[in-house]
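Just dropping this structure here.
Every protein chain but one is kept in place in this view of the complex.
First chain written, first letter: the chains are A and B, and each begins at residue 1.
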Amino acid sequence: MEHFFTVLVIINILVFFYFILVNGSYIVLIILSYFQTKQSREKENLYELSGLYGTNLYRTVSILAPAFNEEQSVIESTRALLNLQFSDYEVIVINDGSTDQTMQKLIDHFDLRIVERHVAKLIDCKPVKAIYGSRKYPKLIVVDKENGRKADALNAGINVSRKDLICAVDSDSLLEADVLRRMMMAFTENQEIIAVGGVVRVANGCSFRHGVVQNIRTPKSYFGRIQAVEYLRAFLFGRTGWDYLDSLLIISGAFGVFDRKAVIKVGGYLHETVGEDMELVVRLHRYHREKGIPYRIRFLPEPVCWTEVPEDWQTLSRQRNRWHRGLADTLFRHRVMLFNPKYGRLGMAAMPFFLFVELIAPVIELGGYLIFLLSYLIGAINITFFLLFLTAAILLGVIMSVLAVLIEELTFRRYDRMWDVLILVVYAFLENFGYRQIYAWWRFKGLIDYFKGDLEWGEMKRGGAFKVS
Amino acid sequence: MSQKHILVVEDEEMTARLIVYRLKALGHRVEHMNDGMDGLKYILDKQPEVVVLDVMLPGMSGFEILEILQDSDEFDISALKVIMLSTKQKAEDISRGFNLGAMEYLPKPFKMDEFLLRLNRIIKQ
Partner (left out) sequence: MTDLLDRYGEQFMLITALILFILMLLVLAIAFVSRWRLRKKEAYRVIKSEQLSELIIRYVSGEIEVTDIEKKLENRTDYILLLELVTRLEQSLDGVEVLRLQKLMDIKNNRDHFNKWFDSDDPIQKARACLYFAKKANIPADKLPDLVSLSAREEPMLSYAATSALMVHGSMKDKAESINNVLVNSRISKMAVSDLLVQMTKHGNEYHEEEAFLLMSLASDKTIPRERIAILIQVLDEFEYLHSIDFLWNFYQKLDLESAHPEVLAALLHVLSKFGWEEILDDVHQYFAVCDKPELREEAARCMGFFRKKVSIPILEWLLNDPDYMVRYEAARALSQYKHLDFRNLNPPGLSEKEWHDLSGEVLAESEVKY
């Protein structure tokens, strides 16, 4: 019994140190992201004033918009994309074997005709049935193909594209046209850049008019608000901080611009994974490091893409489950990079961080709660200690979330009402009770599902955030 | 010169201000909208006599506005005088604007005098 006690206490201490480690690394990331954001902000101002945005120095870009059964929204979202202020770009809508009226709606609305366009099969994808063009909308190309996954549709789009860069957008996301310029300018500025990610924010609650965000508000529902805080935090230190260290591992599938040739070189998006966005970025890193080609993958805190997040419990749990499976899959596929000095900071810091802090976090967190409870029940630690520890943990979480909201405030101030900021702060606090634990559980289940070999996507239910108000 | 009811649809704030200022100084009744949707709505509701229309607009392009007006049965586009402004200079764009009922097409950057001259011309037509 004495030994059991000691083991329990030791585990507790280990959990405690893990806890310190995790939060310590977050704090480091916050500090880094603060500098990064400030720097980026200054640069943005400089660009804005220089008049360079008004030139045609941008490299050419294809916007890839996969569509699967989206007859409700496809016209509206395509129209928004056709209205961007670049001189040399094309919009490629990929109809991924929809079973509804998506294709017909596109044909009717945009006056599409079948055109001959030589498509080299540079990367593997399901057969393309036909390619459509329109005289009225010379920038629009619609690819009709057999159903595959999103990754497959994007690959088809990459094959069809003839531009230098590709920008993958989600059907439930909306780009801010003005800020896309900043991402594009990054490619012009630095030749070595092969991918740039931007901030994704929660669209629920905001009002949109024909592809332009009008009023920025916090979502109405509990899950929506919590996710608004989550996204702020994740993008600010999950990405901006890592960008400072030049080891960005994730560019959200909802929004990223890639060098087309680089993506083709690594073979495009991977079909048999649920986390194709992260996997592609890691593969790009790996390829370039292994071949010793100089490259950069950047994240810009400024460009914003608005995405509609699920507000119901079930969809959210499935989405998080899938994300976690995607993370597990990517880390497993590229496990050789772990602790491999050949991959530099990526192998020594970023990969281990994602393994220890992100991937196994739910196991440790849930295990921690259990053991803590057990230790308390058999009297290995006392109640005051237990409660104080919990308080400390929660306070740390709150500080972190509030800091994210604060940095957002100090830099971009997208929420113009004080009320919305207050809501975010309150939810940054509330998040730690209940949601945090449930979230750990979802991720834990995702991990289990991954080991069971589950490749299901989980269906998304849409609420129609971009409907005309 | 008679006073006209003029709508300016232009998203670049300073340019729009300048145009509005100059037109008002000439005694016209001027309204300004900075996005395509609002512009279209105003044209349909208030039926201005003259529209100064930018091509690149948030929400809806100037071409799209003209297209909708042309297709609309209730709206008589021939009664509307349109002068288009745009950074697009290619011939096909200009002809597209003309086909859609624009009476003048002024490439940006433009001279204010020339703008007023052309505006006068279409007002007198």
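FYI, contacts are C-beta pairs under 8 Å (C-beta built on N, C-alpha and C of every residue); 3 or more make two chains touch, one makes a residue touch a chain.
Bear in mind that the values here come from a model prediction, so they are computed numbers and not experimental data.
Within the whole complex, the absent chain has one touching residue among A:T6, A:Q39 or A:N215, and that is A:T6. For chain A, the residues touching the absent chain in the complete assembly are 5-6, 9-10, 13, 43, 46-52, 54-60, 87-88, 113-118, 133, 135, 188-189, 191, 381-382, 384-385, 388-389, 391-392, 395-396, 398-399, 402-403, 405-406, 409-410, 413, 418, 421, 425. Against the chain not shown here, chain B presents residues 12-15, 17-18, 21-22, 25, 70, 77-78, 85, 87, 98-101, 103, 108-114.
Operating definition for what follows: only the chains that are shown with their structure count from here on.
Centroid to centroid, with C-alpha atoms defining each point, chain A and chain B lie 41 Å apart.
Against chain B, the residues of chain A that register as touching in their complex are 83, 85, 177, 209-212. Put simply, chain B touches chain A in their complex at residues 35-37, 56-61.
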